[in-house]
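Every protein chain but one is kept in place in this view of the complex.
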Amino acid sequence: MNSFGRIFKVQIFGESHGTAVGMLLDGCPSGISISTEDFETDLERRRSGAKGTTKRKEPDIPQILSGIHKGKTTGSPISIAFFNQDTRSQDYNFRAIPRPGHADLTGHTKFGGFNDDRGGGHFSGRITAGVVAAGVVAKKIISGIKITAKLVEIGGQTSDFEKLIENAIKKLDSVGGVIECVAENIPAGLGEPFWDSAESLISHAIFSIPGVRGIEFGSGFASARMLGSEHNDLILSAKGETKTNHAGGINGGITNGNTLTFRIAVKPTSSISLIQETFNFETQQIEPLRITGRHDACIALRMPVIVEAVTAIVLADLSLINLRTNF
Amino acid sequence: MNSFGRIFKVQIFGESHGTAVGMLLDGCPSGISISTEDFETDLERRRSGAKGTTKRKEPDIPQILSGIHKGKTTGSPISIAFFNQDTRSQDYNFRAIPRPGHADLTGHTKFGGFNDDRGGGHFSGRITAGVVAAGVVAKKIISGIKITAKLVEIGGQTSDFEKLIENAIKKLDSVGGVIECVAENIPAGLGEPFWDSAESLISHAIFSIPGVRGIEFGSGFASARMLGSEHNDLILSAKGETKTNHAGGINGGITNGNTLTFRIAVKPTSSISLIQETFNFETQQIEPLRITGRHDACIALRMPVIVEAVTAIVLADLSLINLRTNF
Amino acid sequence: MNSFGRIFKVQIFGESHGTAVGMLLDGCPSGISISTEDFETDLERRRSGAKGTTKRKEPDIPQILSGIHKGKTTGSPISIAFFNQDTRSQDYNFRAIPRPGHADLTGHTKFGGFNDDRGGGHFSGRITAGVVAAGVVAKKIISGIKITAKLVEIGGQTSDFEKLIENAIKKLDSVGGVIECVAENIPAGLGEPFWDSAESLISHAIFSIPGVRGIEFGSGFASARMLGSEHNDLILSAKGETKTNHAGGINGGITNGNTLTFRIAVKPTSSISLIQETFNFETQQIEPLRITGRHDACIALRMPVIVEAVTAIVLADLSLINLRTNF
Partner (left out) sequence: MNSFGRIFKVQIFGESHGTAVGMLLDGCPSGISISTEDFETDLERRRSGAKGTTKRKEPDIPQILSGIHKGKTTGSPISIAFFNQDTRSQDYNFRAIPRPGHADLTGHTKFGGFNDDRGGGHFSGRITAGVVAAGVVAKKIISGIKITAKLVEIGGQTSDFEKLIENAIKKLDSVGGVIECVAENIPAGLGEPFWDSAESLISHAIFSIPGVRGIEFGSGFASARMLGSEHNDLILSAKGETKTNHAGGINGGITNGNTLTFRIAVKPTSSISLIQETFNFETQQIEPLRITGRHDACIALRMPVIVEAVTAIVLADLSLINLRTNF
């Protein structure tokens, strides 16, 4: 249930305050150069530090347990662990007093109360360290494709982000945002006509990132208000280049060679310092709640690199599958 | 590549102008009552007929090939075929002159020119007959859950749809729309923390429907412009009922027992009678193109029942998986 | 549960006395030439007729429902159905009086009594028609490899099979046999070090054929009685040719380029005309049972082509997977 991919298969594991988080990667071709340094840039982008991100500091040093030898992938499963270090003991009782907007209650329900709830456990954003590491390997497989995700909107504004976040922090509140992702130089032919369309696989991966509320490809929700004559992308050349890109680079579930584009909506962080109300399972009544601890004021800030990672994972898998479907 | 589900597995097959379209359903529990009549209502909703839908008339009579005996599912694979009848021979050459907005070119590229391109082949909306049939079985499995999808917006308007469509037809053009889907009385605990979140699986299935451009859960893209204090759904009771439902019934990838809600953006039909331009691979130049034939002016009109079907398929699978997450 | 393969995925469906049996094949590359005639030879080998095979006569005409166009695979799912014709109504009550050695009781238990039990239903050997059809397509994908399965032993003898079978028929009894399968000209590198070793996948497929009791690769059970110095296959050349082939063409789960060899044990047909005893669930006591109807005296006779089919299915899938183990 916690794996993804058909040939290039990624599995993640770990809890926020457990021994380690990490990933296991199966189906990665042999012979790809990988060093510990290769992970640094993307892990650094995921790490906290900027204004609006949590004060928990994890060095995020990837320990390669298997699958890489003499600086190259061996073809056997790649396992990478991040041992947790900066974990503070928690007095907060998520089971009795579930935080609004969090998985405290659903996690408790699903796992019969046996889930590790320290720091959000397996639901923590910390779990994405493994995802970013897998993304680094995936990017190497599809080295010809350039994936770029960036924040294009925070709190409804398209600029002056820093001030907006400062305001939110001051008010003990949080803000949401919109991330745009483009993948350039993408080959035509990736994806399937049904079930495993390129959009299906990308959205599947994107919605596993905690906090995502929506995704749209190309002209997205705006296309629902367009006429066919406005929306159709006219084909200009034998290479399939189009005049516009309302389709976001995909037709019939299959990439058409034009730039893949999509946007995702990220909700404001659920953990806010403002007093809220929630149901207390011990007292069996609604009570005020003040969340303490270290939190991001805007989770969207740290998310672009994770969006890139899951996009790379999907495209790497589709690229490897595509080699297998043409005779 | 053309299958979906872990326990309740749906596979579809067929081409628009081939011998048959249909589906194969594996992992369906035994003992569920199913008759040919059970398929009628949903297949009728999918069928054309209303203003704005294609004039091709297929009786859509499901032929049960296997898996149902004495009116009950047997536990072995269920195969249902819809033999094609109203197929007109096509003079149109999709390979030489690919239609804008269609999969003509991507299908040709992906399958090396061997794809059946008559009437869109495997990319045709006709393929969804099998999906609707699978949805009928899925709805029986989750009979306690009530799934309702409906058009809430066409061409940017929320009412007077008929007039808008008439206008589009008159102008030889097409319009898009927005569909809203809700699933009421849904149990808490469906979905997984990562990769197979409830949103991941639903969006995966939804984006396999031809013409979908976006999906948003709960407050969706609007949540990116909200503060945490506005967006958080306050928990009101031990059952997990919330004051608002900005999360769309899902926290941390897992259903929370509140109504599941999502909206999808559907693009305007690509096939329009207005003259467009496209690249002609034979003459190697851009030329005017007039598409003839029978088409929907608004594909969103026929889509709600398909949206319900794939939602039911996802929820049936998650329900069967969930039987044993807890020991 | 009733599918097999990772890229080249085969699913079968149908019941012995239902509407049809057949298969659905996903992941088959496009552009492979296939005609209805291509299925004839192998289906004829599977069909009954020789002494010792059932008198039920099914013409076994494959109806191609999808995935093949202008004599070539299109890349979309291939569905083939065999509509049942020679089905006799059954008076026999398998539920009340389960036949020894059959799936009557286990099928009833597993599917809560809802399984179609006419003629064995989904457990019937008739279901293998779809498997043979899938095998025909698979053989085309691995056209360089020559797979040959043949009976090498019946009733403990290695020759004079006909007389032995005549004797069994005369005594109202049945006999078992041993089938040997070799795959020549096989590339090195197919299979995985663990879980999906070549032997794992082949044995998985072989044991799905009704009536198989054992499988051994290379020197098989005899190797348990050999010394390492006797058993080791000495490598003779840069191509990996070996002096002996005790390993059956596989080392560490991966084909080594030498001929793949395995043998399988097939039990005697369970349906015999000799009076046996069984438990009668209606009378709740052990009673004599005489099975009437049309049966094979030796199911091993019709099995070599099925063994070839599943072997081809495994090797086609492994070949398609292998295209990209190395980067």
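Each chain carries a letter (A, B and C) given by its place in the written order, and its residues are counted from 1.
The rule we apply is simple: a contact is a pair of C-beta atoms (placed from the backbone, for glycine too) under 8 Å apart; a residue touches a chain by one contact, two chains touch by 3 or more.
The shown structure was predicted, so the numbers you read here are calculated from the model rather than taken from an experiment.
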{"item": "Contact partner of the left-out chain, one of C:Arg95, C:His231 or C:Arg294", "value": "C:His231"}
{"item": "Touching residue (missing chain; options A:Leu24, A:Ile186 or A:Ile321)", "value": "A:Leu24"}
{"item": "Touch with the omitted chain, as defined above, among A:Phe111, A:Phe161, A:Phe217 or A:Phe262", "value": "A:Phe111"}
{"item": "Contact with the hidden chain (one of C:Gly52, C:Gly107, C:Gly135 or C:Pro304)", "value": "C:Gly107"}
{"item": "Residues of chain B in contact with the chain not shown", "value": "6-7, 27, 29-32, 75-76, 141, 193, 320-321, 323-327"}
{"item": "Those residues of chain A which, in the complete complex, touch the missing chain", "value": "1-3, 9, 11-15, 18-22, 24, 26-27, 30-31, 63-67, 69, 72-79, 81, 110-112, 114-116, 118, 121-122"}
{"item": "Residues in chain C touching the chain absent from view", "value": "1-4, 6, 10, 12, 98, 100-103, 105-107, 109-112, 122-123, 127, 153, 155-156, 168, 171, 173-178, 188-189, 192-197, 199-201, 203-208, 210, 212-238, 240, 242, 246-248, 250-257, 265-272, 274, 276-279, 281, 284, 286, 300, 321-322, 325-327"}
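We adopt the following convention: only the chains that are shown with their structure count from here on.
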{"item": "Maximum inter-chain contact count - chain pair", "value": "A-B"}
{"item": "Centre-to-centre distance between chain C and chain B (centres being mean Cα positions), rounded to whole Å", "value": "37"}
{"item": "Rounded Å distance, chain A centre to chain C centre (Cα mean)", "value": "44"}
{"item": "Per-residue multi-chain contacts in chain B, two or more chains", "value": "1-3, 12, 110-112, 122"}
